[in-house]
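For this depiction, one protein chain was excluded, whereas all remaining protein chains were kept in their positions.
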Amino acid sequence: MIATLMAAALPPALAEVPMPVLVLAAGILILLLAIACRRSGPGGAGSETGAGTVAAALIAAATLGLAFAGLWSPPPPQAADMARLFAADAWFAYGAGLILLSSGGILAMSWRRMAGERADEAHLLLLLGTLGAIVVAGSANAVAFFVGLEILSLSLLGLIAYRPRLPDALEAAMKYLVLAGTSSAILLFGLALAYAETGDLRFTAPLAANPAEPALATAATLLVLTGLFFKLSAAPFHLWLADVLDGAPIPVAAFIAVVSKIALFVALARYFAMTDLTGTALPAQDLAVVAVLSMVGGNLLAFGQTNLKRLLAGSSIAHIGYLLVALLSAGPFGAGSAAFYLAAYAAATLGAFAALGAVPDHPDLASWRGMFHRRPAVALALSVMLASLAGIPPAVGFFAKAYIVAAGMSAHRMVLLTALIVSSIIGLCYYLNVARVMMTPAPEAAAPAGATLPGTTVLLGALALATLLVGLFPGPLVQRTTGLFLPAAPGGETAARSHDILYAGAPPPRPRLLR
Amino acid sequence: MTATPAQALLLASMLFALGLLGVLVRRNLLFMLMSIEIMLNAAALAFVAAGMRWHAADGQVMFMMILALAAAEAAVGLAILLRLHAAGRPTLDADTGNRLKG
Amino acid sequence: MTANLPFLLSALVAVWATFMVVTRAVAIHALLYLVVALLALACVFDVLGAPFAAILEVIVYAGAIMVLFVFVVMMLNLGRPDSLRENTWIAPRIWIGPGLLAALLLAALADALVMAAPGGGRIAVIDTRQVGLALYGPYVLMVELASFLLLAGLVSAFRIGRHIRDEDAP
Amino acid sequence: MLALLPPLIVLCPLAAATILLLSAGRMPPPAARVLAAGAVGLAAALTLWLAVLFLSAPPPTYRLDVVLWHWMRVGGFDARIAFTLDPLSLVMMLVVTGVGFLIHLYACGYMRGDPDVARFFACMTLFVAAMLVLVLSSDLLCLYIGWEGVGLCSYLLIGFWYAEAANGAAARKAFIVTRIGDAALLCGLLLLATRIGGLDIATLLQPGHLGGGPVAEAAAALLLGGALAKSAQVPFQVWLPDAMAGPTPVSALIHAATMVTAGVYLIARLHPLFLAAPTVMAATAVLGLVTLLLAAGSALAQTDIKRILAFSTISQLGYMFLALGTGAWGAAIFHLVTHAIFKALLFMAAGAVILRVHHQQDIFRMGGLGRAMPGVFAAFAAGAAALAGLPLVTAGFYSKEAILQQAWHAAPLLWAGALLGAFLTALYISRCLLIVFLGPVRTAPTGRTEASMAIPLAGLSVLALTGGLIEMPNAIAPVHLLFRLLAPVLGPPTAEDAEGGAGLLLAGALAPLAGIAVAWGLWRPRAGAIAPADDGLARGARAGWGFDAIYGLLLVRPFLALGWLNRRDLFDRVPDLLAAATRWGARLLGRMQDGRVRRYAGWIAAGTVAALCLAVRP
Partner (left out) sequence: MMTLYGLVLLPLLGAAVAWLTGRASPRAPWPVAVATLVLLAALLAYITWAVPAGGGPWLAHVSAPWIPALGITLRCDMDGLSLVLLWLTVVLSFPCVLLASRDIADTPGTFHALLLATIAGVDGVFIATDLFLFFFFWELMLVPLYVLITVWGHEDRTRAAFKFFLFTQGSGLLMLLSILGLVFVHQHQTGILTFDYFALATTHLSPVLAMGLMLGFFVAFAVKLPVVPLHVWLPDTHTQAPTAASVLLAGVLLKTGGYGLIRFVVLLFPDAAARFAPVALALGALGILYGAWLSLVQDDIKRLIAYSSVSHLGFVLLGVFSASPLGMTGAVVQMVAHGLSTGALFVIAGALQDRLHTRDMRRMGGLWPALPHLSSVGLVFAIASLGLPGLGNFVGEFLVLLATWRISPPIAILGAAGLVLSALYALTMVGRAFLGPPPGDGWPALPDFGVRHMAVLGAAMALLLVLGLYPQPVLDLSLPAPLPHSALPWGPRP
């Protein structure tokens, strides 16, 4: 109701904006004001009171909560198709919901992790990053996408180097800066070429504009893909991820691995909403190659790691590969399975990082020996998360992966599925290895000091419970994720075709590989 | 006749390639940042050129967004650079002194 | 052809200056070349009928951002040893791979541009008014979002750059 | 009543075995002895009663079927646990329980002082039960239970003194060699079951049910394989000499009287099948002859008294197979019966000797024992005479004569070989007798033979001498009690050729006498040391003609060596290879992340350029 009221009270220019974006923007401003007031207040800039941090955290939490509630506000009136900046459809709502929940989780993780450094700016940057992510997820226009992406990037830079006295953090920020800048430039160039080809700035693959001579459109698509893949850290654009996750604080690493990737994946799916990804035509082929490379490469990378953060980086790369398989499986289940998998991936990865955060400063696998004896709850939670990532029942990852395989199967993506299976087996090795290390008794009974923070505990518990419960009863979530992905604009033959691809009911494509 | 959008796009491509070359070749972070600026600039040029083709202002709007990004990124990048310089990497060499690898 | 001359000239200057930027060993030289390149680009913008962009290019890019770079170069206090080291870092051998990559990229893009040449209608000037209308019409939200972009950059830069001189302070 | 008795007879030893097994060694040895001997004695008594009942009021077809329960009935295959009582099984039961009882009685004395006597008797009684199942079964699959059961008991009893590694090896060898035959037998059963749909013997043997031709030949050959292995015939004979590692009562019961004759029983039981397979019949006869000659030759060179008897058993079984191969089913069974008696007697006498001379088994270390143990000497002599086939006064003469006659009618060459065998038999058993019981004393015997051992010796001695009188050649007296009894099963006895009968009889009588005479010439008691012959021929004969060595070289060693080479499992290397490849890939990818941001940018650029180049100019 509040949302309705707010929508009514807004100036008409803002009416088009999805409610969460508005709420976040407002929250950012309030937080900014609060920080400014406090800094200029009697305590001055030097006061390192926890109260300020708590207040900032509360504001941030309230903002995220309200934004989440705002997802249920009536969809804003849609402007004319060409000029539309945002697509506040179900797909966006789902992605934004995941982003907001994940951000909330990260907030829970980080609300005292940053202590020692001022945490209020972290909350501000977190909100900014979330805003960017949501804009990315909801953008229907290249400008909006680009701006959202850069908000995300820049706040990430601040978050990565949040403790700039740590050389690792600085180095990670430097790498992210250089590579994100390069990839942004490539992306922009691609967008420019697409604009040159089609004349409109809709955020969609420009292949359909001039079918007779698609070279420019193709080049544009590929350049945009490079930018997207970089942010998604799909192989071979993945090399930064391990270093950056390694150098960044754990909540930030979680933010990069979860929020940023969800946003980019949602955008990627939207980018190809009007494109036929069923065949082996060009963008599909490119995506397929990247998917295979990501699955195999990511899992291999993680396989060789002894640092848990870097291991999770590899795992994250591989999961992007799985998601790409889902995206490429343009059948009745493709979008649904991708959405489902996004949720499973987000929960599990977030949980894994939260577990890492529960035993801070021990990213080295060897120091996790005997964790089942020393911190059984944390070890159990991490095991559940890893099981989910590995696709082992009863964690939700099991059904999620099976769902993707189902989608792939229904779209006859046999090569991709083969790669998926092979890489899953490689993946099992290292997930199991972590579990094993935690099960082996520690040589000395040196329990790490420090109890888990309450926020992390609650988060871990909630995530583990959710992972198991949804794993056992995936029905409702499947229901929720079905039919999310409506094409942004019906127009011409392409849209109709993609409509066919995305929905059940239409006759399924003739089985090719199996016949 | 005057310049065509295609020519402008070609120019943008060349600048873009040169910027990429700079990123790939230079070890000094300062030069890397400059090269990135070049690439961004090339993209901006491409947008403007594309806007020319369609007689629309959208290209220039995008140009302005890129400008904002370039400014913000330069600020953050230079801050990181200074910090690195102060934190014991005075040569600003991107290749040596890396602790995150493997 | 003659009508095309300003464009060609500015383009040549831009490419040449950019090439110099990439190949210079001394940072300040490179920066100056970059300014030249940006100015040349401003000319190109003007030729292309985007006077507003040209002006912004000069003011914001060449003026503001480059000055920022110059300040930083000053702060870094680079000297002769740095340029000597820089020279060893850009020995000819290491240009091969990146050069090949860049050439291939250029070739591919040029190929695409030639094969699917965007139709070249007459170039009409899009003046500041039109840009302003677009900016504050359909794209007004983007302007507002851009403020958040700048805010993010601001907070990040502030966070990173604070206490830069007293590394050991808490 | 009649129908109740066969299961009851099987149950007696089985119950005893179960009780002995479950008591788990807690039962005091005397109780164990009484229980075992009592159970088998009860079985023997019941069998006698059964025999009396059966013979006094035979069922109309001389056959009584006792179906206990359906074993398996699935998919058109039907097997039952069922017994058939007919003259053949009755004779076999009499042998098994009768001789078995005497041997149990003997074992009570022989095993006195062994701490594990309960285990011993458990296995012995179990053996009797299994053997009874074997001879009573009306279904081949049910028979197979007994068939394998006796093999198992044989294994357990050969390796009874398990602390000696050699005993265990001998037991394993016995089990496995017979198991090879069992596998062949099983294949035969599979073939028959596939053809007939069941393994009921009566159904199987109904004329025209199986027909002749290759199927019958194959089935008969496979069954023959099982019989050869069980009965230690060439080429499976290698296990029996080693099986002498078991206690002597075991040798007497299992490896002389009963189990080894199971093969003979099987073929006799299934003779219509073999009649339909002439090639297999011929092979049976030839293999029997070869076995009997080879084993007799080996027996001649042995120095161990039990091994002499073991080879002798192989040789005598060869006679039975010869008889079977020539279609003389009755003669084979007749020889089976007499052989069970006299060979058990010989073993038990030998056992008595061995006990008295401190478990010395080398005959060249014995000598002159006749004076110290006249009773045992007499028993051994009676057994030896029966084995040698001393004319007219011994059981062995009559049974062997029946075989010789039949062999002559089948093929004179077979007869000649068998006659040579008879000569050799007399030769080697006389050698044994002369060296062990006559001449100077080399090892002084101590103690005395117990009554429980003496009584069976005496009883069997009498039987060994007179048992043959139930069946005589026409040339001597037309007594055909056994053949007539078995006629409902084995068919009417073949008409004897009257004219040749007397001559053959004479030849058959002279051969053993000649053997004894030669033996006297060679090994008559004399002063001074005697030593076994040690030339190449003797060594070869002593080693069983090198079969063991050949098998070891050709089969066992290569098999084990290859297995040893592949001990780590070839296929197990594949996952290792995959793991190595994965590790290699991981290292490679890890090396890509060398921390240099330019390199990373290079990969991004390379990916983009590759995609572009491939896409724009495909």
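By letter and in written order, the chains are A, B, C and D; residue numbering begins at 1 in each of them.
One rule holds for everything that comes next: contacts are C-beta pairs under 8 Å (C-beta built on N, C-alpha and C of every residue); 3 or more make two chains touch, one makes a residue touch a chain.
Since the structure is predicted, the reported quantities are computational estimates derived from the model, not experimental observations.
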Any idea which chains on screen the missing one touches? A, D
Among A:V289, A:A339 or A:L417, exactly one should touch the missing chain; which is it? A:L417
Consider the whole complex, including the chain that is not shown, and state which of D:L8, D:I145, D:L205 or D:A372 touches that chain. D:I145
Hey, which of D:L5, D:L136, D:L186 or D:V238 is the one touching the hidden chain? D:L186
Tell me which residue among A:L128, A:A169 or A:I392 touches the hidden chain in the full complex. A:I392
Interface with the undisplayed chain - residues on subunit D: 24-25, 69-77, 81, 141, 144-145, 147-149, 152, 155, 159, 162-165, 168-169, 171-172, 175-176, 179-180, 182-184, 186-187, 190-191, 193-194, 559-560, 563-564, 566-567, 569, 571-572, 574-575
Touching residues on subunit A - with respect to the absent chain: 333, 336, 387, 392-394, 398-399, 402-403, 405-406, 409-410, 417, 421, 424-425, 428-429, 432-433, 435-436, 439, 473-475, 478-479, 482, 504, 508, 511, 514-515
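As a working rule, only the chains that are shown with their structure count from here on.
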Averaging each chain's Cα atoms, the one nearest the global Cα mean turns out to be A
Distance between subunit A and subunit B based on Cα centroids, please, to the nearest Å. 26
Centre-of-Cα separation between subunit D and subunit A, whole angstrom: 78
Which residues does subunit A have that touch at least 2 chains other than itself? 143, 147, 150, 154, 157-158, 161, 164-165, 173-175, 178, 182, 186, 193, 196, 215, 218-219, 242-243, 305
Got the subunit D residues that touch at least 2 other chains? 590, 593, 595, 597, 601-602, 605-606, 608, 612, 616
Tell me the shape of the graph of touching chains, choosing from line, ring, star, complete and other. complete
Could you please specify the touching residues of subunit C with respect to subunit B in the complex? 3-4, 7-8, 11, 14-15, 18-19, 21-22, 27, 30-31, 34, 37-38, 41, 44-45, 47-50, 52-53, 56, 60-61, 64-65, 68-69, 72-73, 75-76, 82, 85-86, 89-90, 94-95, 97-99, 101-103, 105-106, 109-110, 113-114, 117-124, 126, 130-131, 133-135, 139, 142, 146, 149-150, 152-154, 156-157, 160-161, 164-165, 167
Any idea which subunit C residues touch subunit D in the complex? 97-98, 101-102, 104-105, 107-109, 111-112, 115
Touching subunit C in the complex: which residues of subunit D? 602, 605-606, 608-609, 612-613, 616-617
